[in-house]
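Yeah, one chain of the complex is gone here, protein chain that is, but the others are all in their spots.
Chain IDs A and B follow the sequence of writing; residue 1 opens each chain.
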Amino acid sequence: MKPASSVLLLTTLTGFGYGLLAWLAVFALCGGLPDSRWFLPVAVVVALAFAGAGLVASMLHLGRPERAWRAFSQWRSSWLSREGVASLVTFPPALGFAVLWWLQGPDSAVAIILGLIAGALGLVTVFCTSMIYASLKPIRQWHNPHTAPDYMLFALFSGAVLLALLLAAWTGKASMAALVALAAAIIAGIAKLAYWRFIDAQPPLATLASATGLKEYGEVRPLDAPHFTENYVLREMGYRIARKHAAKLRRFVVFAAFLLPAVLAALAALGAAPLAASLVAALFTALGLFTERWLFFAEATHVSTLYYGR
Amino acid sequence: MTSLPQPAPNAKKLGLVIDLDTCVGCHACAVNCKEWNTGGHSAPLPDHQPYGEEPDGVWFNRIHSFEAGCGSSSKTVNFPRSCLHCENPQCVTVCPTGASYKREEDGIVLVNADICIGCKLCSWACPYGAREFDELAGVMKKCTLCIDRIYNETLPEAEREPACVATCPSRARHFGDFNDPESKVSKLVAARGGVDLMPELGYKPVNKYLPPRKASIPTKPQEQGGGTGNALLRLLDKVLSR
Partner (left out) sequence: MKATRGIDYSSPIGDEVAHTTCYMCACRCGIKVHLKDSQLRYIEGNRDHPVNRGVLCAKGSAGIMNVLSPARLRKPLKRVGERGAGEFEEIEWEEALSIITERLANIRATDAKRFVFFTGRDQSQSLTGYFAQMFGSLNFAAHGGFCTVNMAAAGLYSVGGAFWEFGEPDWDYAKIFLLIGVAEDHDSNPIKLGLGKLKERGAKIIAVNPVRTGYGAIADEFIGITPGTDGLFVLALVHCLLDSGQIDTEFLVRYTNAHYLVIDAPGTAEHGLFARDESGAPLCLDRADGALKPASTIGADPVLLGSVTLLDGRAACPAFAILAERYLTPDCAPEAVAARCGIPAETIRRVAAELAEVAFNQPVTLNVPWTDTSGRRHETMQGRPVAMHAMRGISAHSNGFQTCRAIHMLQMLLGAVDTPGSWRYKSPYPKPIPAGPPPCGKTHLENGALAGSPLGFPRGPEDLLVDEAGEALRLDRAFSWDAPLGVHGLMHMAIAEAHAQDRYPIDTLMIYMANVAWNSAMNPGDAMRLLTDKNPDGSYRIPFFILADAFFSETVPYADIVLPDTTYLERYDCISLLDRPIGSAHGPADAIRIPVLKPDRDVRPFQDVLIDLAGRLKLPNFADAEGKPLYSSYADYMVRHQRKPGVGPLAGFRGADGDAIGKGEVNPDQLDRYIANGSFWRHHLPEDQLYYKHANQAYLQTAKAMGLIDCDTQITLQIYSETLQKFRLAAQGHGAHQPPERLRARLEKVMDPLPIWYEPVEATMVSREEYPLHALTQRPMAMYHSWGSQNAWLRQILSENRLYLNHETAAALGIADEDWVVVESRNGALTCQARLMEGVNPNTVWTWNAIGKRSGAWTLDKQAPEAERGFLLNHIISEYLPPDANGHRASNSDPITGQAAWFDLTVRVRKATDAEAGATFPHHEPLRAPFRVENPEHLQFGAKLETR
């Protein structure tokens, strides 16, 4: 599948944003946030800015962005529609969370309830996003039990990293969030490795023989495609990445998205230059996850390209 | 509605039968489809760099050719590919806007270009690569089963069939109602063992493909000569007994 930057941005940025939102609610509940009137509202705005940026980016992917509002109508059947609805309904409670917090302070039960609702809705949004991919039967690398949990894990992981950075920036000290980020990096990294193991072992969905109904005639090979130059289906779905290249990028992802942030989160948790460590961790997480998402597309094969021998 | 309709008990199930035993791969159906549809319901079907380096365009029907098997039993198969108007099409259910829909009355899967936002998700959901994106209009397009021909009352009855069917020079394409066991398409499928493409994906395509077959002529063992002389005698026999 073609890794379109708008979609890569959408999925990674909303992960950061809604992941952060979820952790803010949890930390708020547990009293793990700085005792400041301002921290949470700022953090929520940061979270929403990330999510919003992702959503705006996704609009760029549309052929008719001015009609984007229509995407809210089919929530009964379409995960994309649900994603849209969920992402929007996350905003009011999230804003309420921030505003009430600001007005009433960290003890506001209503604020925390709103926060928990917003956090949950954020995660629901991420889940909806993940299900857009996980539900697509023609793409085996997406349509599997890993996709949805992975998206949730990566959102929580990136949210934790972002929270750790915000806390370090605010307080200049080590924080619990860094520890959470460390744990999340390890779990997310393992999940990614498990995913790769899974897709590498997975048999293809179909063969050209079953795609053409010619199973009885032996192996089927393409002779001539309908045209020589690329078409929409091939541009969109025929993107292929060389194994060698993919392996290299996978190593980079493991390093940049998980290993390095884990080490840096550990440092931050230990109080060794927490701000710098969290900042670098966040930057690498972003870069790593963006690459991870790129690979998630680039390594995905669409069954329709069988017809073109790809 | 993006959710799949519950077809009425007497609804039609319209679609195509494509006979791989007869298709010579001439691309007539593909070009005539383009010609009809570029001015039809889904007008236009744009072309990019029409005289340039990478010519490309929107086609609702594309013709592949494949080789199957090896050695003397191998075959060449020409293979037209267009929307199969699936009974269980995910291209419809994924659509966030309802632009992509399956019609209750005849099962035709269509895109409403007036509300499509061009998110392309339906094309990702189609295992058959049957959806075509109009980059200039920013909307998805696809085979309409020639909705503006098959019900077109300005056409004589006999011409109310899809353009690709009407034009196919070897008559490898057939159109009809699969819910009517007496229709030509139902009978062909029954008689010739029509198959589904990628049944394992569960889309339940309506269009069916008829597999290639092999006619043969049984012969009796032949008398075979022992040299020119004998054969001439036998010929003489034949010639004399005329």
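Note that a residue touches a chain if its C-beta (ideal position, glycine included) is under 8 Å from a C-beta of that chain, and two chains touch if they have at least 3 such contacts.
Computed from a predicted structure; not experimentally measured.
The complex has one chain that is not drawn here; which of the drawn chains does it touch?
A, B
Give the residue, chosen from B:4, B:166 or B:189, that touches the chain omitted from the document.
Of these options, the touching residue for the absent chain is B:166.
In the full complex, which of B:78, B:93, B:123 or B:186 touches the chain missing from this view?
B:78
Which residue, B:4, B:28 or B:119, contacts the hidden chain when the whole complex is considered?
In the full complex, the listed residue that touches the missing chain is B:28.
Touching residues of chain B against the unshown chain: what are they?
Residues touching the hidden chain, for chain B, are 19, 21-28, 30-32, 34-36, 38-41, 43-57, 59, 63, 65, 67, 69-71, 74-78, 101, 110, 112-114, 136, 147-148, 151-155, 158-159, 163, 166-172, 212-220, 222-225, 227-228, 231-232, 234-239, 242.
In terms of residues, what is the contact footprint of the unshown chain on chain A?
221, 223, 226-229
Keep this in mind: only the chains that are shown with their structure count from here on.
Quick one: in the complex, what on chain A touches chain B?
1, 61-65, 67-68, 70-74, 76-81, 84, 132, 135-139, 205-206, 208-214, 216-227, 229-233, 236-237, 302-305, 307-308
Which residues of chain B touch chain A once you look at their complex with the stated criterion?
2-3, 20, 27, 30, 54-59, 62-70, 73-77, 79, 81, 90, 93-99, 115-121, 123-135, 137-140, 195-203, 209, 211-212
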